[in-house]
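Left out: one protein chain. Kept in place: all the others.
Think of it as A and B in the order they're written, each chain with its own count starting at 1.
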Amino acid sequence: MDFYLQQLAIGLSVGMTYALIAIGFTLIFGVLNVVNFAHGEVYTIGAFAGLLVVTTFAPPLLAVLLAVLAVGAFVGVGLERLAFRPFRRFSDEASLKSRAMRESTLMSSLALSIIAREALEIAFGSRFQSVPVAAMINQPIALGPVTITNGDLIILGVAALMLIGLQYVLRHTQVGLSIRAVSNNPLGAKYVGVDVDRTIVWTFAVGSMLGAVAGVLVGFYYGAIFANMGFTPGVKAFVAMVMGGLSSIPGAVVCALLLGVCESLSTAFVSSVWSDMVAYGFLIVTLIFFPRGIFGGARERV
Amino acid sequence: MTLLQVQGATRRFGGLIAVDNVSMDVAAGEIVGVIGPNGAGKTTLFNLISGFTPLSGGEIRFDGARIDGEKTFAIARKGVGRTFQNLRIFPNMSLFDNVSVGAIGMLGAGPLSSLRRDTKVATEIAERTWTALERVDLAREAHTLAANLSYGKRKYLEIARALAMAPKLLILDEPAAGLNDSETHTLAAFIRDLHAGGMTVLLVEHNMALVMSICRRVVVLASGRKIADGAPDAVRADPLVLESYLGVEEEA
Partner (left out) sequence: MSDRFRARLIAIGFLALVFVAAPAALTAFGKSYYWQVADLALIFALLAGSMHLVTGVAGLLQLGHAAFYGVGAYAAALLATKAGLSLAFTLPLAGLSAATIAVLVALPTMRLVSIYFAVATLAIGQMLYLIMLNWVEVTKGPNGIMLFSGMKFAGLDLSRPLPTYLVVAATVCVSLFVLHRLSHSYYGNALRALREDDQCADAMGVDTVRLKIEAFGVSGFFAGVAGALWAHTAGFISPPDFSFQTSILILAMVVVGGLGSLPGAVLGAFILILLPEALRPFGDFRNIAVGVVLFASILFVPKGLIGEVSALDFARRQLAGAWRRDGAGAEIGWR
């Protein structure tokens, strides 16, 4: 029993890291209805930025997070400029919703993600960069029969903060209102005077800030940062988003936790090398049998 | 001989009844118009016939056999050709390639026949395609991309694609939508010509003048129900029709 409890705790903590990435990913998908393939690389860049800050200045964690937030916003704006804006040449409805636009942004974000990953690999090598022990967030904390780490608590706290903060921004600020408007109907929003281009830039900035923070937290949690670290979590975030019903952030978070727990419990039955199968299997099953996500018809946008 | 027989066709979308117990026949060689105000269920009725939307109740027979419940492509292969209200051409294909799809679908050209030198099928497809293109006077532009075509010509392209199927029944969904008066006039002459050539035509149209001028029989739908079925003059005089539809638009 203790074993399962421990696996449950590990699963929740892994799931929480997926949730961190999924929030930003879902935000961008919900607004633009395009997949941002480079989100995994934003996460990697966040991790490397955090590592550089820690190794040069060794500041407290909060300062690292703030620095990474800034990097994330910068990367998000750049990403939007390079990979998405050039393909939004016309802002009529047909063009905004067109398959050509969706597919070319998919490819362009894919291309940028390759460039970013390979550039990081050339700059830092393909080996793991180890995080200074002092900066790591994995001090064990015993909770009865289960052991967790302070990193679990920090990730939980940050994820909760991100969710609440995001909901606040979306519901109670001008930017959030325009993000929701664009997500519902870009053309309608444009006609009533919302600056669609600026809103999309904001969405990318916010989504990428969240992605970058996720990267640095997960990097410090596991103590290993490498150029290719964004791929698998990126796919997991996508799985969580699809399972959660595509554009529902709370749905994505719940499914990310579920995914983490299932993966972790699966190691009780098969070797852990197969645990990624769980995610891919979930994705296929969801796509085929629950195309609207496992929570059914409720399709709340953003 | 009855070609198409719709009996008690019903379609519900949740609580809404889009088509409510509609029965109608189309005899071979006939040209029938379906009219009705917006939301009367005309396009839904067409989608039921061509298999895009499954029936909630009733049955549809074509050429003596039941077709409701069959797959869309199977219904098409039995001889139901259609066009769409919101033009659905294949924009990144040439006119020739667009129209050829109608013939290819009907003849079922598979991968093996394209590997063998199956000139019989190829010849048949090519001949049908060229004939249909010539019928709508687009043969000279056969190798331009459909995306570069003007709106009016796209309508004819869609009709040509349906004609290449050599259908027994041609369903036209609002062919005159978005055309000006003189274009509508030309189109009316074209449809009349098709009919004179022996084609059975079922036509949904908003433009009353067009329907009244080319159809021998008119079916009127309102709120999903059939309220009249008869010769244009009789329908025009029907008090029920006047009340629900013509009374509003007759001045045009």
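Methods note: a residue touches a chain if its C-beta (ideal position, glycine included) is under 8 Å from a C-beta of that chain, and two chains touch if they have at least 3 such contacts.
Since the model is a prediction, treat every value here as computed from it, not as a measurement.
Undergrad: Of the listed residues A:Leu5, A:Ala58 or A:Met107, which contacts the missing chain in the full complex?
TA: A:Met107
Undergrad: For the full complex, which residue in B:Gln5, B:Ser100 or B:Ser244 touches the chain that was left out?
TA: B:Ser100
Undergrad: Please pick, from B:Lys42, B:Arg135 or B:Arg161, the residue that touches the omitted chain in the full complex.
TA: Considering all chains, including the one not shown, the answer is B:Arg161.
Undergrad: State which residues belonging to chain A touch the missing partner chain.
TA: Where chain A meets the chain not shown: residues 35, 83, 86, 99, 102-104, 106-108, 110-115, 117-119, 121-122, 231, 235, 238-239, 242, 271, 273-274, 276-277, 280-281, 283-284, 287-288, 291.
Undergrad: Counting contacts across the full complex, list the positions on chain B that touch the omitted chain.
TA: Residues touching the hidden chain, for chain B, are 50, 52, 71-73, 76-77, 81-82, 84, 88, 90-94, 96-97, 100-102, 104-106, 108-111, 113-115, 117-123, 125-127, 130, 139, 142-143, 145, 161-162, 165.
Methods note: only the chains that are shown with their structure count from here on.
Undergrad: What's the distance between the Cα centroids of chain A and chain B, rounded to whole Å?
TA: 48
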